[in-house]
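Here the complex is missing a single protein chain, while all its other protein chains stay put.
The block that comes next holds subunit A.
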């Protein structure tokens, strides 16, 4: 048929992905690595030396930062995974569980920064929870001297990561469980005398894990290198490694860029090593688990654990909802002295006073988000369409490539990429920011779109072809309209990912591009919660509006098309 055309499209897409995604990451890593070994002509550093590494190891707090990174990354990922699997096990057979899990979507849509700021408003010594409990339960008339936020052990950061990661894991687990004969294996296990919870641990879990391994690695990599949430909630002095690296890169003293590059390189080693360690732990657990299974013990009951997991997840989601409410309340509070439970007077002054600031920030956030999403969506559609036209199966190597930007820590290549862009004369503008965002938006758009796209009934396409419609008409008149809902969902996800980006905006914009995220994170260290609340509310609202549009537009357009309601999504 039209194989040559399909091949051309596919080559174009592969070229765009290789040149647009893979090459920048590699170039960025290369520049970072050169700086890490003492070569950065821009600041007069030339030649090869281990000096940056020596300086890095001597920097105050370096060891603590490294330990904190490993602790918060591993603890949050492992705990989130256990809680999500526990909840799935406890609730799997309950009516309404699947529908209920969709309610978690708002937490997925909320950017890390907004959630972190809201959580800080909630759990800080002078936060909402403390106000609600004081003075009647606690006896506090002044905010207590407790480190509930920015605590040196990173517990607040772990809590924040859990609120974001548990819903993500739950959705991934639900999708994976639909590929497994869960009910049948539960019956078989229980008929052999094992309790419900133990069957989940011994039978369902080991079959589930291989299906969610890649998302687990993505979350681990993310938790090991998170910056925005760690600035707001994490330990401040010393902070986790990724935050420390960001500070060194942006420090007034430019020679710090060299040890910062070394640390950025180390950050990718931490992620690679962390994934390796996790993988080794998987193997060890599987081995121990097999010995345990062979012993055939029926006595243990896992039910209390499942109940505890359910309670913990409910608590986390309540904290998440409370955090979003706290943002909204603080943004319209005027006088609110401690320990009042609610503001004494309300006002829109914070919104009015900062209107010029947030107006610009909203504008650039939306421009960057829309441009990035459009770019990613076009690329994803071209990729999938090229596959269709060439009658090619999904290429696994190419899909592994898509995950690359999600697995390599941003800090490891963003500064180097900035250097590359500066050399090419395209640095520091909104265009560079859009490109950098697209690196992270495209993978998510692709992941969201590929399953519904490949699930499209080929009979429609054959019918259209038999009616004389060429490939272009088949794409625009049949495929895209039928796939409108998943297309818009993928776009909403892409937009949400773009809105949430912190480091790419910071580094590629060279301080000249201010989005809601960069502004909110900067303001969060200040004292005026009202203005911070305004920015964080807006930051949380934008992705939410995008999701509403993704739900609403197809519902209106297709209101007389029952065959399209949900079936294609």
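The criterion applied here is as follows: a contact is a pair of C-beta atoms (placed from the backbone, for glycine too) under 8 Å apart; a residue touches a chain by one contact, two chains touch by 3 or more; residues count from 1.
Basically, contacts and distances are computed from a predicted model.
Student: Not counting the visible chains, the remaining one has a UniProt entry; which protein name from "Dehydratase", "Nitrogen fixation protein NifU", "NADH-quinone oxidoreductase subunit H" or "ATP-binding cassette domain-containing protein" does it give?
Tutor: The correct option from "Dehydratase", "Nitrogen fixation protein NifU", "NADH-quinone oxidoreductase subunit H" or "ATP-binding cassette domain-containing protein" is "ATP-binding cassette domain-containing protein", the UniProt name of the unshown chain.
Student: Identify the residue among A:206, A:343, A:357 or A:431 that touches the chain left out of the display.
Tutor: A:206
Student: Among A:23, A:146, A:192 or A:277, which residue is in contact with the omitted chain in the full complex?
Tutor: Missing-chain contact among the listed residues: A:192.
Student: Kindly note down the residues of subunit A that lie in touch with the hidden chain.
Tutor: Within subunit A, the residues touching the omitted chain are 93-95, 181, 183-196, 202-203, 206-207, 290, 293-299.
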